[in-house]
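Every protein chain but one is kept in place in this view of the complex.
To keep things simple, chains are lettered A and B as they appear, and every chain counts its residues starting from 1.
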Amino acid sequence: MDYFAQQLINGLVLGSIYGLIAIGYTMVYGIVGMINFAHGDIFMIGGFIALISFLVLVSFGLTAVPVILLIVLLVAMAITALYGWTVERIAYRPLRHSFRLAPMLSAIGMSFVLSNFSQVAQGARVKPVPPIITGGYTLHKGAGGFVVQLSNVQIVVVITTVVLLALFTWLVARTRLGRDMRACEQDQTMAALLGVDVDRTISMTFVIGAALAAVAGMMYLLYYGLVDFYMGFVAGIKAFTAAVLGGIGSLPGAMLGGLAIGLIETLWSAYFSVEYKDVAAFSILIVVLIFMPTGLLGRPEVEKV
Amino acid sequence: MSDTDSILTVDRLSMRFGGIVAVNELSFDAGRRRITALIGPNGAGKTTVFNCITGFYKPTGGTMRLAHDNGREIALERLNDFRISKQAKVARTFQNIRLFPGMTALENLMVAQHNALMLASGFTFLGLFGAPSWRAAERRAIERATFWLKRVGLIDRADDAAGNLAYGDQRRLEIARAMCTEPALLCLDEPAAGLNARESAALSELLLSIRADHGTSILLIEHDMSVVMEISDHVVVMDYGVKIAEGAPQTVRDDPRVIAAYLGADEQEAIAVMESDA
Partner (left out) sequence: MSGGRVTAPTTDHKPARAHRAAFILKKALLSAFVALVLFSLMIGIRTEAGPTGQLIYWTRFSELASLVGAVFIGSIIVELMRQWLGPAPTANLIPPPVQNGLALAGRLIAPALLIFTLLVPVIFYQQRYILDLAILVLTYVMLGWGLNVVVGLAGLLDLGYVAFYAVGAYSYALLATTFGLSFWICLPLAGILASLWGVMLGFPVLRLRGDYLAIVTLAFGEIIRLVIVNWQSLTGGPNGISGIPRPTLFGIPLTPADDGLAARLGIEFDPTHRIVFLFYVILALALITNWVTIRLRRLPIGRAWEALREDEVACRALGINTTTTKLTAFATGALFGGFAGAFFATRQGFISPESFTFQESALVLAIVVLGGMGSQLGVALAALALIGGFELFRGLEQYRMLVFGIAMVLLMIWRPRGLIGHRAPTVYLKRAEAISSDLVKEGHG
């Protein structure tokens, strides 16, 4: 039971990270109807930028961890957001009204560009960082000597996720930009006729998605203490799985799906086999799409004849 | 050929989408070798009825019995999608034309003969090695396609992409394609929509000749009252998912309930109904 509780905590933390990435997928899919294959690599870039800015800040002699983390978070979000904007501008916008396969291949190409750019720029080797946030709480001491722990990193990850999610929900629900985004999702032509700047709104969607992915990248760095150029691919597919599981196009769904995937992966590793954890995640994707194509919170699609 | 001989008997057909009742306990007959028109204001549930008959929707209730000339009876509600066309021999066209735009007119008609050709090609294996029996079957299929292309006046456009044809031509090609499946019952969803007066008249003529020459029964949804009045033998009027009137075109046209339904729903259509009176 204690072991299970511990896995539950770990799963929820991992799920928060997936959820943050999944939001980017779901937003872009909702508004332009394409899978942004490069999004996983945007997450990876976010992790790298967090790592580098952290190193630089530390070497400048900054010691206050909360201050460092806040600056790293803002820098990572800002620069990664620009990556998101650039990718859309270069690779997707020229193909917006093109055939469906063209943007998809362009996105796959962009994914290769980003991961290999980062390999060329920063080398292929894994980049480890020492634990930045240390310590934690012991929640429960089991009879068998098993200790359920909640580390400070885990608390930071979950709190950051919750705060950003609240901010983001407010953005979509209450602001002009959010309204424009929802309008573009429904009908781009109509939105444009009513004075919505569609290009700008789509750009902003990519920017916000990338910023959230940067947060996920930074959380990943804090939690696992390493980044590498290849981590975007698998994390990307899993986050997309999360988006689909939650119902693509649905923002709370993306978060819910992220948590579900995080839990499944952790529990599978804990009770079955670590080697097959990715197989489990992908199998779930297939099973969900077959039996519940609209996901947990998605709207059913009626076939029009 | 009496009035009681029906090819299609729809009995208490109902279709619900969630809480919305699109079709409610609708019953009507379509006569053999007759042209039956299904009319009604927009949103009356006509296309839903078509989708039920042609297997795209599974009705929530009711039965649809198809009686072939040889006496074989088929319960349409038990068949689904492609089997309706393959086994029950019911063909249809679509309100918003669904051709294969990147294929030529001729290819469109060849696709329509898929099941017969599939058999002839020995499920591909005979065809792969060019067996003579397959070649003969393909020639016959091309002949049939040519026949229908001539029939709808598109023989000169045979090798043009369907997507390049004019709107009216596309409508006629879709009918030709449906006829290439050799249907017993042909369901046409607003075949005259978007056609000009001359094209509508040609369409009426085509439908009458299809019935006369091939013995095909026709069920059509139509808003163009001149077409309905001119060619249909029997008219069924729907509104809000239920049948409000049926009978011969003249009888229906004078029915106050019909006029009220159209007036209440759409002024222009009501005027169209009354003008065709004059």
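Note that in this section contacts are C-beta pairs under 8 Å (C-beta built on N, C-alpha and C of every residue); 3 or more make two chains touch, one makes a residue touch a chain.
Keep in mind it's a predicted model, so treat the numbers as computed, not measured.
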- Which displayed chains make contact with the chain that has been left out? A, B
- The one residue from B:V111, B:A202 or B:V242 touching the chain left out of view is B:V111
- Item | Among A:I9, A:I35, A:A191 or A:I264, the residue in touch with the chain that has been omitted | A:I35
- Message: In the whole complex, not just what's shown, which of A:A22, A:L69 or A:A91 touches the removed chain?
- Response: A:A91
- The missing chain sits against subunit A at residues 29, 33-35, 45, 48-49, 51-53, 55-56, 59, 75, 79, 82-83, 86, 90-91, 94-95, 98-106, 108-130, 233, 237, 240-241, 244, 275-276, 278-279, 282-283, 285-286, 289-290, 293, 303, 305
- Task: With the missing chain put back, which residues of subunit B would touch it? List them for me.
- Result: 54-56, 81-86, 91-92, 94, 98-104, 106-107, 110-115, 117-118, 121, 124, 127-128, 142, 146, 155, 158-161, 163-164, 177-178, 181
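The definition used in the following text is that only the chains that are shown with their structure count from here on.
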- Item | subunit A-subunit B separation of Cα centroids, rounded to whole Å | 50
